[in-house]
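Note that one protein chain of the assembly has been removed; the remaining protein chains are unaltered in position.
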Amino acid sequence: MSASLPTPPEIDRSDQADQSEIPSRVVARNEDADFWRRMLLALLAVSLSFVVAAVPILLSGKNPLLAYWALIRGAFGSVDSIAFALNKSTPYILAGVGVALCFRARVINIGGEGQIAVGGIAASWIALNAPGLPGSVLIPLALLGGGCAGAAWAAIAAGMRLVRGVHEVLGTLLLNFVGLLLVSEVLHGPMGEVGAGFPQSPLFPEQAWLPTLLPGTDLHAGILLALLAVVLCHLVFWHTPFGFRLRLLGSSDAAAAYAGVSVVRSLLSVMLIAGGLAGLAGAVEVLGVHYRLIQGFSGGFGFNAVAIALLASLNPIAVLPAGLFFGFLETGALAMQREIGVPSSLVFVIQGLAMIFVLCALGISLRRQRI
Amino acid sequence: MNYAVIIELLSASIRIATPLLLVALGGVISETGGTFAVGVEGMMLGGAFGGAVTVLVTQNILVGLLASMISGVLLAAIVAVATVRFRTDHMVTGLAVNILALGMTSFLLRGLFGGKTPVMVLPTIGTVRIPWLCNLPVAGPILFNEPLMTYLAFFLVIPVHLFLRRTRAGLTLRAVGENPSAAFSVGANPERIRAVAVMVCGAFAGLGGAVLSLQELGTFTDGMTNGRGFLALAAIIVGRWTPFRVMWGCLLIGAASALALNIQGWGLPMSSYVIQMTPYLIALAVLCGIGRKARMPAAIGKAFLRS
Amino acid sequence: SAQDKAAVLLPGSINDQSWNAQGYAGVLRLKEKGWDVAYSENVQPADMAQALQDYARKGYTLIIGHTGRFLSPMELVGPKFPKTTFIVGSGNAGAGKNVASIDFDNTQFGYLIGVLAARMSKTGKIGSVNGLEGLPNVVAQVGAYRKGAKSVNPNIQVKVIYVQDMEDAAGAKEAALSLIAWGADYVSGKLNAGQLGIIQAAKEKGVYANGRSVEDTAMAPDTVLTNIVEKWGDMYGAAADQSKAGALGGKFELYGLNSKDCTGAELLYTKEKELNPIVPQDIVDAIQAVKKKFASGELKVSVTKDDAHGGI
Partner (left out) sequence: MSPEATVSVSPMLEMRGISKRYGRVQANDAVDLEVSEGQVLGLLGENGSGKSTLMKVLFGMVKPDRGTIQFKGELLARHSPREAISTGIGMIHQHFMLVEAMTVLENIMLGWSRAGAWLRREQIGELIRQTSLSYGLELDPAALVGELPFGQRQRVEIIKALVRGAELLILDEPTSNLSPPEISSLLTVMRRIADQGRAIIFITHKLGEVFDVCDEVVVLRDGRVVGKSLIANATRSGLAHLMVGRDVSTELNRVDRRPGAEVLVMRGVGMRDSSGRERLHDIDLSLREGEIVALAGVDGNGQTDLVDVLAGLKYPTRGTITVSGRDLTRATITDRLANGVAYIPVDRATTSLVPGMTIEENLGLRDFDQPPFRRGFWLNHRAFRKQAEARISEFRIAASGPDAPVQTLSGGNQQKVVIAREIGRNPKVLIAFQATWGLDPGATRFVVDQIMALRSHGGAVLYISSELDEVLMLGDRIGVIADGCLLGLAPRNQVDITKIGLMMAGHRELSGLT
């Protein structure tokens, strides 16, 4: 009783995804050649968006070719710019991979913004209040503190969802505002530098600064943490029972319950992980870039993280290229502004167009899916 | 607190809620049809911009409102094409459109006026006193002495509600958001319906933006929506995707923000930062109090694929 | 190099009809003075250090950061580029040998506006809507506003509201409206694009207000009594000259009515007039008297965080 017919030699599943509804964020296995096809498509899409964005650049009286050359050089042109772009990608990747796990379990955590903020606060507090500790103790401690604070912040939203049924979108969104205000408050009060011209904490002692990886550049060790986080999350997601549970939750509550998964435990743990990673991102940012807590240090990171996670089709490992894409694009666009004098508004235009085109390209290629 | 202050608190709530409500109603339509309305922030900004520029040129507010709707629809069309035709993720598409709108409005503002930002002083939509009713105590000054768009926003709740609950088209829209295959199997075209819903949302959001530029401020500044689109999305969840409850959600946000401004005058021994947390904490507390689980439209964010 | 190169970094968009537009005026002024000027808009805190280094590496000898936020990254970057002069616009401290801060004396102008507001108020209540609480220049203007008002009328009630966001005009308008509902009939403030919201609220409710940073008179000629027009073009021009002459160093320069060439800011209703013609002559005279005292150094106002506290 077999329904299978003469089998063609190569397996072509390219249009098998004929489910009438496909969660648009479900992904293909990326281990194979398809990954490169998608990358190529994405690259084409970026080029196309540049072509479109050339129109306003021309209108603003600049030469688009020069502008894009400046952009490319600004992103990849020197060790320094690469270092900067990597630094920029670091918090995006850290927070983004956590968001990817959450969204996979259908927990819509948009609280990265607030979790990063409190992570930064906690790490700063530790860096400022543990004088005398050597860097090898102080830095891990501060990173850990940041991660715990972020996790705790996420746990509030998770708790409200579990106990009172408050939708996590609302919980995390509102806590973002509170978290950001908390930064202002501590800088206005206990942690502020007296007499400073701006809401900021005193400079951390040097042993609390994240070590730089490349002497002479600002590239700090955070990118290693980001890499580690991506690899771990990938392994955990695809290769552990915990990841299996998340995947189940992401497909159906009923099936998850049937498989013996406790929604409460899984939701709480995935929120803690994502919050922890976001908090870590905040810690890395203050310890690696600013060397102090400063108002607005995390502006927009949380939302970028969401965009990056989704751009990566919620595939933990794909968060890495997506985060790097953001980091390098932003770095290049900023350099382009400096070099050519393209108005900053066009930086947003290019960024928006690039995202839309990449999404469309990946959207079409998104035929195969894996849950 | 005296009478005047209470009146002001309540009317401030309504004022703050007005643009949110317009945007949220559009968002309800889009999300009921199954498309996350994350792009409303950008559509709102586009509307504020289109309206302002048009009024600057034509000095005609009606034309300006029309232009704001068109601007919103244009941005919405991007979302519609990307999500429906290319099946992109709704949320990132929305976020991308927000970024695009921020850049485009700023760029065009400068570009349209030869690189120099104009000092925009626009005629604004004035208050309309409703004769008789505006003389009622309390309710009079709060409810019947408002600008035109405020009446419009609150009035629109009714047709949107009736549309969703009482018409066949509304029923189909809801079905498309819940189970597009089921809608397809009874002859609907989920893709077209979703695209239209997103564009209608754009029109609403554009109007919401026009409230800021043409009713509240009479000018346009870069990024002037400043996250109000996201607050509208929050109101949609608070209101669980039904127009009247969403209206209450907007009013809750309005009241909480108005209160936070007012509390600053009480001379409490805490910084303004702590006080400014209050609207969010109030909102969280209220939500915990209501404590009911929101249920999103089942197929929201999911692409519809024909075989 | 044939021409000296200068770069100006702005925290927002030059469209804002306010603070960043003023920073852009600095760009134009340096151009007039023969500098080869580049500028960047919307420079976010996370990108500041990179932007500074990038310009410095490219041989820009003068780099201006147009907000106090630049002080921290300049302190870090400055020592690496000893040949470059870094200037923090609206900073409050110099650092090292080549990081200087300049600002205008916010206390003087805050005080003047306080006097004006208190004299013009009929209700005995005036208000002020501002951005970040605790920022030194905000403390300076707001504290002095309160002090100036009290110097005229010790019983006057001054209510101060902070709204966080200096660009959110609609939010600022709501704050101003709440002050007006409380009874304020003069609303001041220190906001960027948000200042428009204050003026719009005052215009709708028929009370007085003042503009800030640039001339906002056109928004509402009957509402705006005057504007604190900041002279960033002049200040940056002067600083550029000094830096060229090697005289700037790592110091903090505060311009005011008591400075010689450049007062840093001035009260302007229109190009010709200081105050709205509806301001009665005796009040005009009173303002002039205070200005004189500032110019001569006879009056010095110092404020603390407490003077600028929120609420009444």
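A, B and C label the chains in the order they appear, each numbered from 1.
Here is the rule we go by: a contact is a pair of C-beta atoms (placed from the backbone, for glycine too) under 8 Å apart; a residue touches a chain by one contact, two chains touch by 3 or more.
Keep in mind that this is a model prediction, so the values were computed, not measured.
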item	value
Chains in view touching the one left out	A, B
Touch list for subunit A against the chain that is not drawn	1-5, 7-8, 11-20, 23, 26, 239-241, 243-244, 247-248, 251-252, 254-255, 257-260, 262, 369-371
Where the unshown chain meets subunit B, residue by residue	166-169, 171-172, 174-175, 178-179, 181-189, 295, 297-298, 306-307
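Here is the rule we go by: only the chains that are shown with their structure count from here on.
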item	value
Overall pattern in which the protein chains touch one another (line/ring/star/complete/other)	complete
Inter-chain centre distance, subunit A versus subunit B - centres from mean C-alpha coordinates, in Å	28
Separation of subunit B from subunit C, taking each centre as the mean of its C-alpha atoms, in whole Å	34
Rounded Å distance between subunit A and subunit C, as computed from the means of their C-alpha atoms	36
Subunit B residues counted as touching two or more neighbouring chains	106, 110, 222, 271, 273, 276
Sites on subunit C at which at least two other chains make contact	13, 133-134, 164
Residue ranges of subunit C touching subunit B (in the complex, touch as defined)	12-17, 21, 133-134, 159-165, 167-171, 173-175, 177-179, 181-183, 193, 196-197, 200, 218-220, 310-312
In the complex, subunit A residues that touch subunit C	80-81, 84, 88, 181, 184, 187-188, 192, 195-200, 203, 218, 285, 289-292, 294-297, 299-300, 330-331, 334-335, 337-338, 341, 343-345, 347
Subunit A - residues contacting subunit B, complex	17-25, 56, 59-60, 160, 164-167, 169-171, 173-175, 177-178, 181-182, 184-185, 188-189, 303, 306-307, 310-311, 313, 343-353, 355-356, 359-360, 362-364, 366
